[in-house]
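A short worksheet on the structure shown next.
What you see is the complex with one protein chain gone and the rest in place.
This part shows subunit A:
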Amino acid sequence: MQGGPENATTIDERHSSRVTVEVNGASREVTLDNRTTLLDTLREHLDLTGAKKGCDHGQCGSCTVLLDGRRVKSCLVFAVTVDGRSVVTVEGLAGPDELSPLQAAFIAHDAFQCGYCTPGQLCSARGMLDEVSRGWPSAVTDDLNTPAELIDAEIRERMAGNLCRCAAYPHIVAAVRETAASS
């Protein structure tokens, strides 16, 4: 474990909190400086470095994780607000023995190059597919009264919050499309 125990001794105890959070199915308990984001909790205190820090301002999407099943930018979430809640990171997407269909599709379609935005893309896509299945419309949905069909324009719009400087966008869309079609 890096950082954690020592931080607890150096930070002002009046400004720290004990946080219990379920991460990828396991309950984790950690004492945190109240200023700690969910992203930094994962990366610096729980050795879950899958979620990436690309901007720390909610502008790039690299840190996207699922919080109680919904996608959030974990750099914009203070860890003290997730006490008792459930987080799924990229490390929790695969099954015990094999990749999830979405992860496999990302590899098959070469939906990444450097891989730094990829954990965020994957978590975002997972959350997005769930939003679609609930019938949530997007900015490009024509008819708000019927469930959106997951055409490419919908995928592009719904994935627009996750930047990829390598620009694997068409391959990301293909991977998401295939995953949606086979599920």
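The definition used in the following text is that a contact is a pair of C-beta atoms (placed from the backbone, for glycine too) under 8 Å apart; a residue touches a chain by one contact, two chains touch by 3 or more; residues count from 1.
We take it that contacts and distances are computed from a predicted model.
Q: For the chain omitted from this view, which of "ABC transporter permease", "Cytochrome bc1 complex cytochrome b subunit", "Xanthine dehydrogenase YagR molybdenum-binding subunit" or "Fe-S oxidoreductase" is its UniProt protein name?
A: So the chain that does not appear here would be "Xanthine dehydrogenase YagR molybdenum-binding subunit", according to UniProt.
Q: For the chain left off this view, which of A:A51, A:V72, A:V87 or A:A148 is in contact with it?
A: In the complete complex, the chain left out is touched by residue A:A51.
Q: List the subunit A residues touching the unshown chain?
A: Touching the missing chain: residues 1-3, 6-7, 10-12, 33, 35-36, 40, 43-44, 47-57, 59-60, 62, 89-91, 93-94, 99, 103, 106-108, 110, 112-119, 122, 152-153, 155-157, 159-160, 162-173.
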